[in-house]
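See below for the structure under consideration.
Every protein chain except one is present and positioned as in the full complex.
When the chains are written out, they are named A and B in that same order, and each has its own residue count from 1.
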Amino acid sequence: MTMLDRVLALNAAYARALDAGRLEAWPDFFADDCLYKITSAENVRRGLEAGIVYADSKAMLRDRVTALRTANIFERQSYRHIVGLPSIEPDGVSAETPFLVARIVRGGETSLFATGVYRDRFAGGADGRLLLAERIVVCDSGHFDTLVAIPL
Amino acid sequence: MTMLDRVLALNAAYARALDAGRLEAWPDFFADDCLYKITSAENVRRGLEAGIVYADSKAMLRDRVTALRTANIFERQSYRHIVGLPSIEPDGVSAETPFLVARIVRGGETSLFATGVYRDRFAGGADGRLLLAERIVVCDSGHFDTLVAIPL
Partner (left out) sequence: MTMLDRVLALNAAYARALDAGRLEAWPDFFADDCLYKITSAENVRRGLEAGIVYADSKAMLRDRVTALRTANIFERQSYRHIVGLPSIEPDGVSAETPFLVARIVRGGETSLFATGVYRDRFAGGADGRLLLAERIVVCDSGHFDTLVAIPL
């Protein structure tokens, strides 16, 4: 498999798990030693390091899942990720990939929820599967409903 | 060609035919012996088998095209499918693929029409081309305008 095919497979599986509501599977797409952050294009432009969501270990990602389960977010709405074509960086272990997420409110409207890019650095898992050592989610809009900070 | 490349090519051609309004070409993406169904995520969760649209042969798909032509659906609006990255199942002959469909009303608005996943099982055609033995279209929203049940 080429690096492109491996990145496509990782992104397909990642989006599928989230959109099926299998949140507990989400941390397993990351290396033990990892960085996950949701931020906005404007924050990046202004050099602001802080993110809306921040986790620097797999354990923190698991805590986040627990919090989301407690908040019952996924009972009232679902999401659909459309992940675009990755640009593999010259270093061969990083990529930038655009995405779009639609939100489907139960018994209601479907709307554009978020667009942006994933800035990823990859690591190899024990079984040869690609893992995320770093995923910085840079959203195009800075308007977030902070109460529903679902994984993107 | 890898299975991934073949699935990408099938989905690209399928979406292209529908969005160009070439409805008559649509049944030819299926095997003679096939199943096509449009349903919702909620119906699947509740174990409801019935779909909004159901066809279990290529002949039924052709009847559907005739019905849609009679209703003149495609004179007033068009659709644009953005088909995402397939997750090829371990069996190598099935896949799940997310999609998003925009609706463009003539002289009017462009809006999000539907999102969901294709649950596909493939068969090989005589010329080596991949065909759909089964395509279950699971829409994220259960709200359909049943009068405009266009192929998805």
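Definition applied: contacts are C-beta pairs under 8 Å (C-beta built on N, C-alpha and C of every residue); 3 or more make two chains touch, one makes a residue touch a chain.
A quick note: this is a predicted structure, and the numbers were derived from the prediction, not measured.
Novice: Among B:D5, B:D33 or B:D63, which one is in touch with the chain left out?
Specialist: Here the residue in touch with the unshown chain is B:D5.
Novice: In the whole complex, not just what's shown, which of A:L23, A:A55 or A:I82 touches the removed chain?
Specialist: Of all options in A:L23, A:A55 or A:I82, contact with the hidden chain holds for A:I82.
Novice: To test your reading of the contact rule: which positions on chain B touch the chain that is missing from view?
Specialist: 5, 8-9, 11-13, 15-16, 19, 78, 80-83, 100, 102, 104, 106-108, 110-112
Novice: Contacts of chain A with the missing chain: which residues?
Specialist: So the residues of chain A touching the unseen chain are 2, 4, 41-42, 82, 84-87, 96, 98-100, 112, 114-117, 140-143.
Operating definition for what follows: only the chains that are shown with their structure count from here on.
Novice: If you average the Cα atoms of chain A and of chain B to get two centres, how far apart are those centres in Å?
Specialist: 27
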